[in-house]
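Below is a structure I'd like to ask you about.
Missing here: one protein chain of the complex. Every other protein chain is in place.
Lettered A, B and C in written order, each chain numbered from 1.
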Amino acid sequence: MDAKMMDAVSADMMSMPGMQSMDMALMQACMDACAACEQSCTVCAVQGMDCAPASMNCADTCNTMMRSMLRMQGMTPASMMAMLDACIAMCETCEDMCLPHAETSEVCKMSAQACRACADACQALKESMAV
Amino acid sequence: MDAKMMDAVSADMMSMPGMQSMDMALMQACMDACAACEQSCTVCAVQGMDCAPASMNCADTCNTMMRSMLRMQGMTPASMMAMLDACIAMCETCEDMCLPHAETSEVCKMSAQACRACADACQALKESMAV
Amino acid sequence: MDAKMMDAVSADMMSMPGMQSMDMALMQACMDACAACEQSCTVCAVQGMDCAPASMNCADTCNTMMRSMLRMQGMTPASMMAMLDACIAMCETCEDMCLPHAETSEVCKMSAQACRACADACQALKESMAV
Partner (left out) sequence: MDAKMMDAVSADMMSMPGMQSMDMALMQACMDACAACEQSCTVCAVQGMDCAPASMNCADTCNTMMRSMLRMQGMTPASMMAMLDACIAMCETCEDMCLPHAETSEVCKMSAQACRACADACQALKESMAV
């Protein structure tokens, strides 16, 4: 995400109860991981393989997660935590569905990696909030 | 949702591990509540009130929740539970943001009701899965 | 869509340049057709058939079309016309991809019908605007 736009997002968060301590670098990394995972899973979903339904679910979930971080004025710490948990769970489900094809499909391999990276970025952000 | 299409969704679920006991009537009610909540929150979000960011987050979350139920081949019991929790949390955040305007805005009042109904429908589905 | 919510949408449109003559019954029918088509195409897309990519494109387009009608404050007659044209084109592409499977897949048959109905509803709304 553009650095100036990130500054605008960051400035807004300073006034939100329970959000001031949010690590903006981790949040930006999480948004980027969500955006990358949405794209990978969208491509993976058109291969006609059995991971396609999980890939579509994961793409939609990652897009909603990214948008929610761009609209933190409409989040609470509780809803943020629950969304991060859902995104982690959905990424892990999709990773599990793609991994068995990683040997034969380069797209599934990249998609599984994007899911893992996204789940990890969500987990890191979640841990920073819990402190 | 169309009854014949629901039959197709239902037939698919019979072969999924941990999903056979899913109550299809509760799932259909949950999808309908998600669809209604997405529409209400989308209208609410263009009023220029301070509940708008929560309404946009809730609309996207409800759409993703609804689609995930239409693509249960890509869900596991664990990811389904986490998604339902996130949808409940997001609906409750949005309801809390809309309720203070319920006296002055008919749209916020309807939106808060749609959020409550959606959270309840998700909760009912979640409890049926946990049994 | 809920009748009271539709009244709120309708009231907003009275003040928009070039939108006062919009036929609200046709617009409501179009939103309902978009919502139904999004659901059908989402189910169709998880069958693993070659119409899946078109079905995903159509589901996303119909959702965006429906939301745009719920947010007419952010549309002009020109952007509305272009969106309706795109939705018609996408529905027709998806219908063409699903029809060859209509004999063997009940879901594709329903999906093709939902696409046809949505394209027709968009066309009717477009013609009412052009008057």
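Following the convention adopted for this analysis, contacts are C-beta pairs under 8 Å (C-beta built on N, C-alpha and C of every residue); 3 or more make two chains touch, one makes a residue touch a chain.
Bear in mind that the values here come from a model prediction, so they are computed numbers and not experimental data.
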| item | value |
| --- | --- |
| Touch with the omitted chain, as defined above, among C:E92, C:E106 or C:D120 | C:E92 |
| Touch criterion as defined above, residue of B:A8, B:A35, B:A52 or B:C98 at the omitted chain | B:A52 |
| In chain C, positions touching the absent partner | 50-58, 60-61, 63-64, 67-68, 71-76, 78-79, 81-83, 85-86, 88-90, 92-94, 96-97 |
| Positions on chain A where the hidden chain makes contact | 1-2, 4-5, 8-9, 12, 35-36, 39-40, 42-43, 45-46, 59, 63, 66-67, 70-71, 73-74, 106-107, 110 |
| Absent chain, residues of chain B that touch it | 45-46, 48-50, 52-53, 56 |
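Keep this in mind: only the chains that are shown with their structure count from here on.
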| item | value |
| --- | --- |
| Distance between the centres, which are taken as Cα means, of chain C and chain A, whole angstrom | 29 |
| Approximate Å spacing (C-alpha centroids) for the pair chain A, chain B | 20 |
| Sites on chain A at which at least two other chains make contact | 50, 52-53, 56 |
